[in-house]
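Every protein chain but one is kept in place in this view of the complex.
As written, the chain order gives the labels A and B, with residue 1 at the start of each chain.
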Amino acid sequence: MPAAELSENKAGHRVDYTGAKMGMWIFILTEILLFGMLFLLYSIFRFRYSPEFHSSATEMDLFLGTANTAILLTSSLTMAISIEAIRKGNKGLSMLCQFLTLVFGAVFLVNKYMEWGAHISHGIYPHSPQMEQMGRGKIMFYSLYYVMTGLHGLHVILGVFVIAGMLVFTARGVVNRHDFVKIENTGLYWHFVDIVWIYLFPLFYLIA
Amino acid sequence: MEVTADNTRSFYSEEGKYKGVFSWIFSTDHKRIGIMYLTAILSFFAIGVVLGLLMRINLISPGRFMGERTYNSVFTVHGVIQIFLFIIPGIPASLGNFFLPILIGARDVAFPRINLTSWWLYMTGGLMIVLSVFIGGGAPDTGWTFYAPYSIRTTANVSLALFGVILLGFSSIFTGLNFITTIHRLRAPGMTFFRMPLFIWALYATAWTQVLATPVLAVALMLIILERAFAIGFFEPALGGDPLLFEHLFWTYSHPAVYIMILPAMGIVTEIFPVFARRTIFGYKWIAFSSLAIAFFGYLVWGHHMFTSGMSDTARVIFSLITFMVAVPTGIKVFNWLATLYKGSIRLDSPLLFSLSFIFLFSLAGLTGLTIGTLSLNIYLHGTYFIVAHFHYTMFGGAGFAFFAGLHYWFPKMTGRMFNEKAAKTAWFIMFIGFNILYFTMFILGLQGMPRRYFQYQPRFQTNHIISTIGSWILAAGLIIMFWNLIRAIFRGEKAPMNPWGGKTLEWQIPSPPPKENFEKIPLIEHGPYKYD
Partner (left out) sequence: MTERGQAVESFGNKTYVVIWLCLLALTAATVAAAKLRFTDYAVIAAVGIATVKAGLVTTFFMHLRQEPLIIKIILFLVLAALMLIIGLTFSDVWFRYR
């Protein structure tokens, strides 16, 4: 249903809650296609190099991967709670949970950094002399690993910054119980980033 | 232009906290953003035309005016500019931005600040592409399609140009997102989906395509950049990759992209025919749904750009079949337009002339599209001038001429002035003649076997190349007359009334040019958009 004459928020900008959520969902659809194409590449190369993908997966750090999965899932929980809190006007709880989400995101990134670091120190990175000795299937596995977890990691970094911004907005009252669509949209983005990892995890760590 | 013919203040008059240039480049007013896009888009078009003319000059006498590497760069940059900086943003970003809110009875788009961001992304991307010509390894010479492995190996400035294109992609995505939300949320009371002007339906279908296809391009181009920087190997057989995968990713975007180009163009002529035939549009719902059908089927045909690249037979047969299907909704539109005109009270003004020639040129384009969609014929015609002719008939004869139709139709509303009708008709005629001499000859060249993107050729092709080049000069002359006419009218044209053509849609009920808030009072809509008795 159209909302031709809209109310205005504190900054004088027109506010349309449904429209704002719609815009965010459409953005998420674009991200589905973005990652979807990389998953397509993954499925093509997995089809082509099935045994090498299996064996390469055994070289992944299952503990770190599982830990990261649990961390992101928990961060989605804290994100959801923070939105529920501000919806009820509980600014303190909301800010605490936003902060926890941020921390979980940061821990995820630290784990990723250590994982990548371990691989790189063993000489496994694109165009390394070691990589070029490995079979083609293995090279494709690791290239996909770096590109897909790298792009995902960039999205996590961006999400952490946005949540930090939301923390500031909540503190200042720009995000409040009457106008919290900004943080709801941030939540949508963050949950999406979580979903991408939910798929990345089995495809790189569990297909041994 | 600050004051209209009825002595009201238009959106050109300055208010607000920014002055001068800043009141434009920081403006979130969709009309100002539309005008800024229009200026940039037409400027890039002019550069693209010059590059095209340079190509044609080389082809009269290959090697006399430029070397091979230069020629490769000229046709690459010509394609990149005309496609990514002119035609794809083209109608939606300029005329769409200006008229979408007005046509649905709204004051602006759903996300005005994102709209401004789209423009800034467009300008930054354009700047990067232009810069890539002058710095570093020189302009890309891969063709606008950037196929691996050459795009990975060449020392030209591919990564910078690609990054510019990726920014343009984001600009396109944000515009699409904005339009979809605007159409869903900001229609005036009483304006149901089926009372919207059909230009809006066209923009709606286009917007979904922009949103859902462009991310695929971002992936394809990002992977080329990563390949050049880090040798990740997805398109490199020695490392386990496959260059054909780049083509799959590239065309999965670039085929829907051609529908981004043509759907808004069809929307424009659909607006013009009722007005200049004084009849309501024939088959409103058919036109609306066919726009959606074209957008949907357009996703499933990309393989027809790859028939000779080594794809499996199964894939080729499937893609050829679906390609035939996508012609059907387009045919439906052509019949609807002709039925609208039939027994109408025709006023042969310049917007109608451009729209009529659109039908002719696009039909020729579409029919030749069926020719090359036929798998067996494509084996022979792929990579020849037949393809070049086909896509210039669709993109230039089709989308380009429709763009000019829209420019003339909406010129009085955007500027508050009238152009010289006689000069417009003259320009149109010269352009039409020049266009066909330039490009029809290419169909013949293609059938004779002349390959595209070739710097030089066998002597038997020379006569047709010379004829084609002469056509390019005639076309250029027509373009110059057309733009000179319009630019002169901006400064010296007669002041335009509110409704010079007798249109029935909402833009003709507000002053020319419109005031900042579009409507004094949001209208209540009680009937469809083309109510001619």
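Definition applied: contacts are C-beta pairs under 8 Å (C-beta built on N, C-alpha and C of every residue); 3 or more make two chains touch, one makes a residue touch a chain.
A quick note: this is a predicted structure, and the numbers were derived from the prediction, not measured.
Novice: Hey, which of B:Asn7, B:Thr155, B:Ser312 or B:Ser376 is the one touching the hidden chain?
Specialist: Candidates B:Asn7, B:Thr155, B:Ser312 or B:Ser376; residue touching the omitted chain: B:Ser312.
Novice: Touching the absent chain in the whole complex: find that residue among B:Leu212, B:Val326 or B:Leu364.
Specialist: Answering carefully, the residue with contact to the hidden chain is B:Leu212.
Novice: Check each of B:Phe199, B:Phe276 or B:Tyr299 against the chain that is not shown and name the one that touches it.
Specialist: B:Tyr299
Novice: Who touches the missing chain here, A:Asp61, A:Glu84 or A:Glu115?
Specialist: For the chain that is not drawn, the touching residue is A:Glu84.
Novice: Check each of A:Gly123, A:Gly150 or A:Pro202 against the chain that is not shown and name the one that touches it.
Specialist: Counting the whole complex, the residue in contact with the absent chain is A:Pro202.
Novice: Spell out the interface residues on subunit A facing the chain that's missing from view.
Specialist: Contacting residues on subunit A, toward the hidden partner: 3, 6-7, 16-18, 21-22, 25-26, 29, 32-33, 36, 40, 43-44, 47-48, 54, 62, 66, 69-70, 73-74, 76-77, 79-81, 84, 87, 178, 180-181, 187-188, 191-192, 194-195, 198-199, 201-203, 205-208.
Novice: Against the chain that's been left off, what residues of subunit B make contact? List them.
Specialist: Output for subunit B: 184, 208, 212, 244, 248, 252, 299-300, 302-303, 310-315, 318-319.
Keep this in mind: only the chains that are shown with their structure count from here on.
Novice: I'd like the Å distance between the centres of subunit A and subunit B, where a centre is the mean of that chain's Cα atoms.
Specialist: Comparing mean C-alpha positions, subunit B is 35 Å from subunit A.
Novice: So in the complex, which bits of subunit B are touching subunit A?
Specialist: Listed in rising order, the residues of subunit B that touch subunit A are 105-106, 110-111, 113-114, 173, 176-178, 180-181, 184-189, 191, 211-216, 218-220, 223, 226, 230-234, 238-242, 245, 249, 252, 522.
Novice: Contact residues on subunit A for subunit B in the complex?
Specialist: These residues of subunit A touch subunit B: 2-5, 13, 16, 18-19, 22-23, 26-27, 29-31, 33-34, 37-38, 41, 44-45, 48-49, 126-127, 132, 135-137, 139-140, 143-144, 146-147.
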